[in-house]
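Heads up, one of the protein chains got dropped from this complex, but the rest are sitting where they should.
By letter and in written order, the chains are A, B and C; residue numbering begins at 1 in each of them.
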């Protein structure tokens, strides 16, 4: 089935068992993102070290399998990264999913499973939701109200 | 030419040489009518006798050949008639031109030349313009401002 | 009614495949497909009779005007309106309600007046009224008591008296629940309380017999595209004596009597409310759609779609973890549902793979869904060309998706 390309086993696993799920009380950065066309909403919580490294990252909210799995994968991917490295990752995934970079420009590690979204433009917004929250949390210096 | 049906010789004659044309200072009834879709405007002036008979009738304004000829013909047709008779004539011509009465139900006298308008629905408004002013002048008891 | 298998062949779009399956188009509450008769009528109009309307004195424009105005008469007949002057052409239901809210907000409704809505209104019959708040007009809501869409219409009286309600605006058929509100009863009640009434008939027009005379409403709005007509055309019906009181909405050509640099005066309804060149081709298409639907028979359409929906609702009910919204009895051709542990978006993405076109989302009913603790549902909605086999395929595919996600 074509859809297996989108709902790879790893995606389903992350959707059923999201990692780093639940609010983080002691965060110093956070942001919410909402997909107005479907109502999916994600809150992202970060604790950055004084040196700007992501020490802890968690998310909460509700969404479809794609947005949930993408958020779960995000938390694994950015943990331990510097803010700059995380931003670079955001830009890479955005380029890859919106088709402005070549497909061979692969995503690193576990994130590679998101590449299947590329063929379903109507779902790119779902996959990008948590990443937009990340972007937002990193860019706005202070803790946002979520 | 089909149009000769509309622009009969008598119509052209009345359009070129309208009868009873010009304002009537000493009127006791008057009304204006305007065709919003083309800008044609007619003012009608009546002097009614105490018994309700139309003693004098004149018109002014500017319009196409059909509306001018129709107004000119109107002045001839209603002169000397009672208000009731004039109203009956209004209704008759309206029925005839808007097609709600049978064509054999002919218009009296000179008015018969207006029957050709029937085949040109876009011109019925022109032909009816002065008649609507007549109707208005008769119905509203007092002299209107024009 | 001609059997739906046969009616389908009137609709070119329905003969396509989707992901290797025959397309089962089950998103009719969003919009309907177009029969060949409608596409032909529009095309032939543009090929033979097209010109701008209302002001032309040449033959072609007389014909175009006559075609356009005869569409208005056709709509008036269709709705059993008292006269064609009661029919205003708009882009659709949304524009119709915006027009009414904007004009009524400057005439029929006064500062301090209340407008009564229900909690099941489509955003199109909610947000335009919210905009009147800045004029001191207050909104009140009849609660929806349960997921079946029950509303206690007896409460209208008490609310109307307490809050100086002037207008009651409600949806005839809920686009997410498939609930059918008793429009005639409601409007009679409104009238007896001295309230004006607006019926949002977006989901009922072209889906059942619809008469403003029988319903007794003051205003009614619908969209052509949900009843076989092209996009971009819809109708606001209004009782003549009320339309006479309403100021214009959009302004410009065609709707004015006299224009001076410093002021202008207006034509009478309906032209007062139709500024600029209207969607002439759309009106021709709407007339053809009405002709088509009346040939099929609206009572039959209503029966057919309701029977498919209740067949679907009972079939889906046997799937573990499913939750079906809407009334148990007397359901219009709409079934919304959610599946435990499967987000509606994932569900319809899977159904799409089986050639089943359903919508997932809030269906422009955010407040209602929020009340039920939901952000989105999947929705199957039926029309005259849908088949029982398509419902069977739906039920099977939902079950298959459930199993897939259950892992």
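Everything that follows uses one rule, which is that contacts are C-beta pairs under 8 Å (C-beta built on N, C-alpha and C of every residue); 3 or more make two chains touch, one makes a residue touch a chain.
Just so it is clear, the structure is predicted and the values come from calculations on it, not from any experiment.
**Q** Name every displayed chain that the left-out chain is in contact with.
**A** Among the chains that are shown, those touched by the missing chain are A, B, C.
**Q** If the hidden chain were put back, which of C:1, C:159, C:256 or C:322 would touch it?
**A** C:256
**Q** With the missing chain put back, which residues of chain A would touch it? List them for me.
**A** On the chain A side, contact with the omitted chain comes from 34, 36-38, 121-123.
**Q** Where does chain B touch the missing chain, residue by residue?
**A** So the residues of chain B touching the unseen chain are 1-3, 6-7, 12, 16, 37-41, 62-66, 68, 120, 123, 126.
**Q** Could you please point out the chain C residues that touch the chain left off the display?
**A** 12-13, 16, 18-19, 23, 25, 27, 30-31, 33-34, 39, 42-43, 46-48, 50-52, 55-61, 91-95, 97-98, 119, 122-128, 130-131, 139, 141, 223, 225, 230-233, 250-254, 256, 258-264, 275-282, 345, 348-349, 351-352, 356-361, 364, 366-367, 370
Criterion: only the chains that are shown with their structure count from here on.
**Q** With respect to inter-chain C-beta contacts, which pair, B-C or A-C, contains the greater number?
**A** Top pair by contacting C-beta pairs is A-C.
**Q** Suppose each chain is reduced to the average of its Cα coordinates; what separation in Å results between chain A and chain B?
**A** Computed value for the inter-centroid distance: 79 Å.
**Q** If you average the Cα atoms of chain B and of chain C to get two centres, how far apart are those centres in Å?
**A** For chain B versus chain C, the centre distance works out to 46 Å.
**Q** Could you say which residues in chain A touch two or more other chains, in rising order?
**A** In chain A, nothing touches at least two other chains.
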